[in-house]
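Quick one: the structure is below, and I'll ask about it shortly.
One chain of protein is taken out of this complex; the other chains stay put.
Showing chain A:
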């Protein structure tokens, strides 16, 4: 199993982000730390997970937390379950809260991988996104991080910004390639309801990027990165020299994960209380309410829903097909010991049609998208779900 602790606070709201995050004048860090520690212990006990294979500190802006808090959570995990020495422990970091000294502190606390929210190497674009840092600051952070976490530093970039041209994107990506380590995440900007940026675009004050341009940008990026030796191992993720994020891979493989902290999501079987079914769990969103619940009952789980076998398979498809390995026979068999992948998708039907059209592949490796099918996964999935539901 894996663990995903959430640090829910940010210093500033970015114009595109609709995550569960809170901008408050002062954070009672000791209280939040105590609650993260307590909830991690409770949920690990509940899940009976023996070995925690990876941890990912997300948020909010977890690099705003002190290394001490990170260390406390890691100690709690190590105390409640086995945490192997080589386990991947990632921290999401913003250039504005990741000075070399803080990064060194995080490393000393047990962090061994960094995911830096660079987003862009153009100051005008950074301003549009409402980021606190400049391109130069981002460069400095990445360089320092590479020194401290060699081969284990990832950067995030956004494309498809309002007004961004294909050329500007290609130039930005080339600059990023000169800067980066062995892992890059490229996200097409999604306009989320309730964000400033979406309001500006929908209100007509900023241009909406044309569909075809977005597709071209994605294609260009893939070509450039593959040429630079990267493996396109998930819709938005690229790695070379085997630097794949094992934590994220376990999400896409639909392994068990335990969400800790306000608004965190989890998927696990609560064996500790005699459960046998995988559950979808969500922790209370608002930090203060969450803390009260953790203090009173040991955890802040707000919602838990038992997933039916069909729903589990649906999630496995929707997640697994995002990766280049796809849904392997082994993972499918884990959720569906009786009905094989071939039995469901090898028969005449939607999957076969999609295979013939070159969007999909079903072979000894499992079920996966072709390179061009991957970009259209959201059109393939409804068909595949239809076929699955008929079985």
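Quick note on the criterion: a residue touches a chain if its C-beta (ideal position, glycine included) is under 8 Å from a C-beta of that chain, and two chains touch if they have at least 3 such contacts; residues count from 1.
What we mean here is this: contacts and distances are computed from a predicted model.
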{"item": "UniProt protein name of the chain not shown, from \"Proteasome subunit alpha type\", \"Trafficking protein particle complex subunit 6B\", \"hydroxymethylglutaryl-CoA lyase\" or \"GUF1 factor\"", "value": "\"GUF1 factor\""}
{"item": "Contact residue for the chain not shown (choose from A:7, A:57, A:106 or A:218)", "value": "A:218"}
{"item": "Absent-chain contact - pick from A:93, A:144 or A:235", "value": "A:235"}
{"item": "Touch residues of chain A, complete complex, unshown partner", "value": "4, 187-190, 211-212, 214-215, 218, 235-236, 248, 251, 257, 259, 265-267, 280, 282, 305, 311, 314-315, 318-319, 322, 357, 359, 374-383, 385-386, 389"}
